[in-house]
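Note that this complex is displayed minus one protein chain, with the remaining chains in position.
Entry: chain A
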């Protein structure tokens, strides 16, 4: 039998960790007691806006009964743990962890810009930058001027002529099935194949949900802000005057590819670079921001389209815009106080 002498140098640290844990528990108990004094108990969430790592306890059994489990959480041993790096947030009784950055997860009704990847049977496989697979069925597209007819076998054979691989399309999410598959549709004249422009991909957290996602700038440039972070910048689509929105526009069908003049190309390039600039500084992308920077930038006729991407030029235009916004905001606040 060996005579073994063991010392563990971490004994002090284990005691310290225990003491810290006891302090944290007591503080949270006091917090919980304080929150129970409020009449409306739903106002107080114990861990609001707290940054959590995977595995951290968000709600224990004392608070678990008052909340519903949302995204970014999992339940184990009667407690809610976070499973992503994010911030705790809540809506009424729903508590969830808001991720800092992530891939696009679909919502029904979102306008998307996607890329046709493949054709299989009677569906197109669309790449939308998500981890769910996305399908566009032939019965969800408009295939002729006289719509609303049964799809025949010849239509399935001729799918390559409607959308071929590597086409860029605008579409909408119709349904999300139970296994996470996204079903798309293009049953409108504003959806369909996109042409005469460029596609840029930005993080999808910079594009927020709003009423409109298709804008036309005064400089004859159209922009489509897809909810999945894909942005299409092109010359505007020509439309006939009397058009049923649920059918195919004949002028759109006939004017697919056309020559874009030099001025419009330059404007498309400037707006593309402005969006790249906003992405670099993690600023939300919307029409007003882009339009203001564009007007301010093109007031000087000597500026070339790529000049805005130089660091000092970008900083000066952005901070000039921010200063204007802050000053106008302060004046508005001053007026409200008066």
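General observations
In this section, contacts are C-beta pairs under 8 Å (C-beta built on N, C-alpha and C of every residue); 3 or more make two chains touch, one makes a residue touch a chain; residues count from 1.
In the analysis below, contacts and distances are computed from a predicted model.
Of the candidates "Electron transfer flavoprotein subunit alpha", "Striatin 3", "Exosome complex component MTR3, putative" or "Mob1 phocein domain containing protein", the chain left out of this view carries the UniProt protein name "Exosome complex component MTR3, putative". Note on the undisplayed chain: of the listed residues A:65, A:179 or A:259, the one touching it is A:179. Seen across the whole complex, the unshown chain contacts chain A at 2-6, 8-11, 13-14, 17, 51, 53-57, 72, 74, 76, 81, 83-87, 99-103, 129, 131-133, 179-180, 281-284, 289, 322, 325-326.
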